[in-house]
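Have a look at the structure below before the remarks.
For this view, one protein chain was removed and the others were kept in their places.
Chain lettering (A, B, C, D, E, F and G) follows the sequence in which the chains are written, and residue indices restart at 1 in each chain.
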Amino acid sequence: MTVREMLEQVRDQTLSVQEAERILEKENYQEMEFAKLDTSRKARTGFAEVVYCSRKADSHLLEIYRRLYERDGEVLGTRANSHQAEIICQAFPQAEYDALSGILKIEKEDKPHIGRIAVCTAGTADIPVAEEAARTAEFFSSYVDRIYDVGVSGMHRLMSRIKTIEQANCVIAVAGMEGALASVLGGMVSHPVIAVPTSVGYGANFHGLSALLTMINSCANGIAVVNIDNGYGAGYLATQINRLACQV
Amino acid sequence: MTVREMLEQVRDQTLSVQEAERILEKENYQEMEFAKLDTSRKARTGFAEVVYCSRKADSHLLEIYRRLYERDGEVLGTRANSHQAEIICQAFPQAEYDALSGILKIEKEDKPHIGRIAVCTAGTADIPVAEEAARTAEFFSSYVDRIYDVGVSGMHRLMSRIKTIEQANCVIAVAGMEGALASVLGGMVSHPVIAVPTSVGYGANFHGLSALLTMINSCANGIAVVNIDNGYGAGYLATQINRLACQV
Amino acid sequence: MTVREMLEQVRDQTLSVQEAERILEKENYQEMEFAKLDTSRKARTGFAEVVYCSRKADSHLLEIYRRLYERDGEVLGTRANSHQAEIICQAFPQAEYDALSGILKIEKEDKPHIGRIAVCTAGTADIPVAEEAARTAEFFSSYVDRIYDVGVSGMHRLMSRIKTIEQANCVIAVAGMEGALASVLGGMVSHPVIAVPTSVGYGANFHGLSALLTMINSCANGIAVVNIDNGYGAGYLATQINRLACQV
Amino acid sequence: MTVREMLEQVRDQTLSVQEAERILEKENYQEMEFAKLDTSRKARTGFAEVVYCSRKADSHLLEIYRRLYERDGEVLGTRANSHQAEIICQAFPQAEYDALSGILKIEKEDKPHIGRIAVCTAGTADIPVAEEAARTAEFFSSYVDRIYDVGVSGMHRLMSRIKTIEQANCVIAVAGMEGALASVLGGMVSHPVIAVPTSVGYGANFHGLSALLTMINSCANGIAVVNIDNGYGAGYLATQINRLACQV
Amino acid sequence: MTVREMLEQVRDQTLSVQEAERILEKENYQEMEFAKLDTSRKARTGFAEVVYCSRKADSHLLEIYRRLYERDGEVLGTRANSHQAEIICQAFPQAEYDALSGILKIEKEDKPHIGRIAVCTAGTADIPVAEEAARTAEFFSSYVDRIYDVGVSGMHRLMSRIKTIEQANCVIAVAGMEGALASVLGGMVSHPVIAVPTSVGYGANFHGLSALLTMINSCANGIAVVNIDNGYGAGYLATQINRLACQV
Amino acid sequence: MTVREMLEQVRDQTLSVQEAERILEKENYQEMEFAKLDTSRKARTGFAEVVYCSRKADSHLLEIYRRLYERDGEVLGTRANSHQAEIICQAFPQAEYDALSGILKIEKEDKPHIGRIAVCTAGTADIPVAEEAARTAEFFSSYVDRIYDVGVSGMHRLMSRIKTIEQANCVIAVAGMEGALASVLGGMVSHPVIAVPTSVGYGANFHGLSALLTMINSCANGIAVVNIDNGYGAGYLATQINRLACQV
Amino acid sequence: MTVREMLEQVRDQTLSVQEAERILEKENYQEMEFAKLDTSRKARTGFAEVVYCSRKADSHLLEIYRRLYERDGEVLGTRANSHQAEIICQAFPQAEYDALSGILKIEKEDKPHIGRIAVCTAGTADIPVAEEAARTAEFFSSYVDRIYDVGVSGMHRLMSRIKTIEQANCVIAVAGMEGALASVLGGMVSHPVIAVPTSVGYGANFHGLSALLTMINSCANGIAVVNIDNGYGAGYLATQINRLACQV
Partner (left out) sequence: MTVREMLEQVRDQTLSVQEAERILEKENYQEMEFAKLDTSRKARTGFAEVVYCSRKADSHLLEIYRRLYERDGEVLGTRANSHQAEIICQAFPQAEYDALSGILKIEKEDKPHIGRIAVCTAGTADIPVAEEAARTAEFFSSYVDRIYDVGVSGMHRLMSRIKTIEQANCVIAVAGMEGALASVLGGMVSHPVIAVPTSVGYGANFHGLSALLTMINSCANGIAVVNIDNGYGAGYLATQINRLACQV
């Protein structure tokens, strides 16, 4: 119901003033004692609300999973630890936990997947962040190609996989240390590159700041940056682009 | 000609070894005394090389415009000052200069435009960066809607334009000071938001660092960040997304 | 007219659906070619829109002053330079310009003033920022006491004026260098202290960062901090508090 | 006794020189072996001294609570851990401990409360800091409304509660990540907004620096910032403003 | 007159209450329209007030020099530019200006000098800061030895002058770039080393931050650091130490 | 033996060339397997080498204490933990350990003390650093006055002790959070103030950076800064100044 | 086989097109499930791939050691912990582990060594990083001289060893705190100095940033800097230089 439709119903007295006021003001979230579940998010943005598990109390987490599962039949959680995984898997035997990425999800079976997203990492230590990105994109129904350990200190490894990368609608470049992978990819492909700096490295990497600055200052075009270690954000954004490319 | 095709021609001796070696190694850029024009860029990335005018010597600038114009029939330059504009406009009477954004271009007439990109700014001081983004996207054949001065200190201004924004394939959010516009937009639309922090502000904004950190740390999803004041980069990335959405 | 009242008029058909839609969505700002004047701000926040003059084009500035003057009969502008002052004073002979603070205003005569705000500075170099604060508060109808040059390197100067300071509903502490004035005041008075770090100093003051960090980390209670050199923001906030204290 | 009164008593020899000297110089704090209890603070600032429990030795903590309780009949402690809570609750059975906020207090019964303060958070992870603010304000006799989980990524949640927020004399905005909540609130309400950046977030939030910079650089007016995670400071300042508004 | 003496006079009625109140509260500074001259500073600290000329208005500067000269018969000004020097030298023909250090002073003739302070620089570009230090110390009656251009990239230059340096009561080490001079001196001499980082250098020296961090983190003992380029502060502190060593 | 004396002995053949070469080049430190004990330090600087215990292996620590004790009859160690204290106290029953400051020392009995140093802290949490300073100064034979918990949020506490502070040859100001104590002391006393920033605080204090910047930027004169939490360095420097004042 | 040779074989049909394509594109790394071993690195750079052990899973580590050992007969690992050492030493009894530096290697016997590299440290706490550098250089067949604990607070210790240092083809200077050692060495020797900042220190050293800035800003020539604590990188680079000097 659009605002105009609602106003017309008020005029035609098929909708009471009180009801209209309520619609205009609230009803697009669900009040919980400790949170406000954003139940209109899927309509608004095309994505259901995702649970950021880190530091949530056990009982709260369980309740949130329960409510979201009831409404949508599936739930995506990120940054879950193994203790939280146990609690959710006990209550929902169909839940799956990937310890590497911290993804804890209940997923509908046989969902169709569309398009193609390439997830690349510079080194093996960047894989946890890459998996968070890849699994998020898959949950939201994108096909994902994983191309790991193709950092710029051995360019030939990247070169040998460049065709696969070029076929994707969107490339996610996950890199720590100096983060140069994003620039090199940006110069090679025609589709957007989402750069994810990671906190991998030591010394003057300052917990990922070094890679973040590298990526933000890239001399290549078509590079967009998300927060340090934010695999989830990259997977979400890549899915938006992939959906656009598939006319969803 | 793919690598495989070239190798087949060598085998069939329709291509000499010397020629093949030359193809494999160079020939995809044009050596100038002072630069290497990246002439294979359009084939590789779908975008012709763009001229970053800032601090280029007059004679170099003129020569670069001449070569690119000869090959492509049009040239896009960014960060040009009025002196540079005079020089180029004298040599190419059809060149156009926009002093606000610093865009100095020679453009083919009657180019078709596709899709839709929304360019929003928080305040009026952010408009120069927004225009760099908008004009870049237009040069690369995207339709652009401009929605300026809709910062979060007066949310109703933004609310009144939200329908236009939602119709775009991609939204560019240009904001300085605390840069909250990107987060608010990210929570409202279903398509990607490209956030451009600007150096607008004073005091502890540290030349745009404040807005950059805000945008990188956004609690909303679907937000990608480019460099401070990098309107060109945002326009380029938005075009990539817009083209994907239009199946180009 | 509240939302409820408007909806009732729609129901009673004394207001058309189109009109109601227009009211709900726009009409609370004034579209200009280059900006959106926030004309509902006074109703929303109790303060009319203020003009941040810095970097505005001459014609835009004049037009904004004209529109605001027509509606409100007075205009407050900040960060104006002498060239802008000339332009405005020529068009509005009753306009006044204070070069020290950059305040350029047209003010109604004989406005009543209420309450009391104390504006203190650590040194003489902090006075321009303090004047921006004081004149903003005065424009918004607060009485202001100025107590300048009472920095902590000579505590007796501050001590001799402490009674005046204690009588104010709100104290503004303007200080650069190490910014210790705010902490000392915070320990002495019972009302809120608004701390304004200034960029006054040299070396490791990093354009005001030093004073900002000092004030944010103050061991004293009742201290709130605004941006570096943001006298206007402090004057605005102090007025809000002063009005509350005077039951306005 | 004012300075003048004291001097008159000296002149009239109803007060000895030694006594007057003692009054002028000390006696407004209580020397403990390990600290100087600021016993004149309530007279000076309207608030009794509050105990910052973190890192205090057990015996010191107990002794400080004992002395303050003897004098005032109540004690407010912040940043207490569960071990410290056990020690104090054993000695003072009427003491109450809130593990979420770390508030450990002994409070007089049936204190009257005045005015109204709104405490808002962007997310659920910001609640501990918000509770420190709310409970501090309540201890100092303010009414508090809690409006939690209304961050800008879902603006409708905030919109539905805006009337409650507008009725408060002072709004506390608690937010981590990019901290945009303060700016949005600042543009909506007419009373002061106290912004509390939190260390909630990851990656480039740099332990709250990101939210701090956002809030300090806010484009909205009427926003004052306290230290990262400093709920206590915000509750104290809000109480000062609330008291002024209630003519206390 | 001590507080006790004053109180005794009040008791004995040789001093009126009004007069005593005035003494207790003010009279130890001189109110000017634009500043509060700290006239009790010499009594309190042993040093007369010094004029920080930078950014002072011409008329204010002249008035301050006039008042200080009347009271003390001499004036020390720092950070004066050549325009300010002209104004002061015209009014006070006996004034002297050193353009290198920015010192603009009127000095009593034939003042006795005491002790010995060594002022060392790493390079020639550090000399302006060193001269500010040296001339400040000389104005306050210390003997000064200048040992310039003895940076650690040629240790033999420093070694050849080490005896002179060791004879001083206090050593001032002025260095930019990496600022290693302070550490080397600290390991060689038995008296305090005052380290002055300078903004000399380029690239990652960040306007003196590099030298400041070097000096603060020195592995040598007996090193105290003042602000970047703060020659005046070093000269002041060295004089305090030199006076102590000479039992002044 | 000076260089000249040595050369004269070579000329007179009372010293062999080989021996002179050895003297010129080495012999002023003691080679250990894992370190080079700087045995000429006392002659060079007036202070014996001090042991920085942190992270030293048990066997190395014991051996260093043994060698230094043999040569000097006493040893000062800093940053020792309780495990290290046990090891040293077992081997040297006369050793003393102060857990608060981490000082672990073997000290000659009945050493005479001279002069006077005042050690002040802003709060009780700064006491560990202050004790490191005080005990270092005492070990090196200075009298020390401790004035703790006199921070600027309650100026009267400081005022009541100001006479004691003024009598010292040197004042050490230890403060965390915003570190304003040093500035206030610098404006009150005539002798040098050594400012020690501490890492006490939370939020935007950034592990002491806030206090460090405050102190480096102090508007008061006569303030020298040492590293964050570096009580030892302050005690050392204060002793140098105190010795000079006592003509040692 | 060069590109030209390969193309000639294709022309002569002694090499198939498929095979040539494969050679051009891949085959210079070894695909593992979790990584891409860079097997062409030795040919390309003269150094076999080195294993960065930190955070590698046990099974992955073992497999990597096995593959590299099979191909090269030796393996160099860095940043290994004792648990990893146990696993590798059990599988390869000839493996050696140095707990101080974290080097875990299997090395061919009786490798010849060449040239000379001097590894210097400022203090004893810098030795772990220095050993990582020294052992890396030795593994890659360089002779190494260790000169430890020669920091600038006791210059005579460095002076006594300067001849040994001057004989090396390359000097590695390892220092934390203020990192001045590199500058002093740079002014003394004619060969390159590789500066390694370490995270040794406390307070404002910011985990090595202080030493890094010192070294990058050195006033001496011939100094190159690697990452904080990056002993391995320094050893690698020194070996490159040493090999050049020995005409390898």
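Operating definition for what follows: a residue touches a chain if its C-beta (ideal position, glycine included) is under 8 Å from a C-beta of that chain, and two chains touch if they have at least 3 such contacts.
Here the structure is a predicted model, which means the values were calculated and not measured.
Note that of G:Ser59, G:Ser82 or G:Asn221, the residue touching the chain absent from this view is G:Asn221. In the complete assembly, the contact with the undisplayed chain comes from G:His191, out of G:Arg157, G:His191 or G:His207. By the touch definition given at the top, subunit E reaches the unshown chain through residues 124-125, 127, 148-150, 153-154, 156-157, 159-160, 202-205. Interface residues of subunit F with the unshown chain, by the touch rule above, are 3-4, 7-8, 10-11, 13, 17, 20-21, 24-25. Residues 122-123, 151-155, 177-180, 183-184, 186-188, 201, 203-206, 209-211, 213-221 of subunit A touch the missing chain (whole complex, contact as defined above).
Basically, only the chains that are shown with their structure count from here on.
Averaging C-alpha coordinates per chain places the centre of subunit A 38 Å away from that of subunit D.
In whole angstrom, the spacing between the mean C-alpha positions of subunit E and subunit G is 49.
Residues of subunit D in contact with two or more other chains: 25, 153-154, 187-188, 203-205, 209, 212, 216-218, 221, 227-228.
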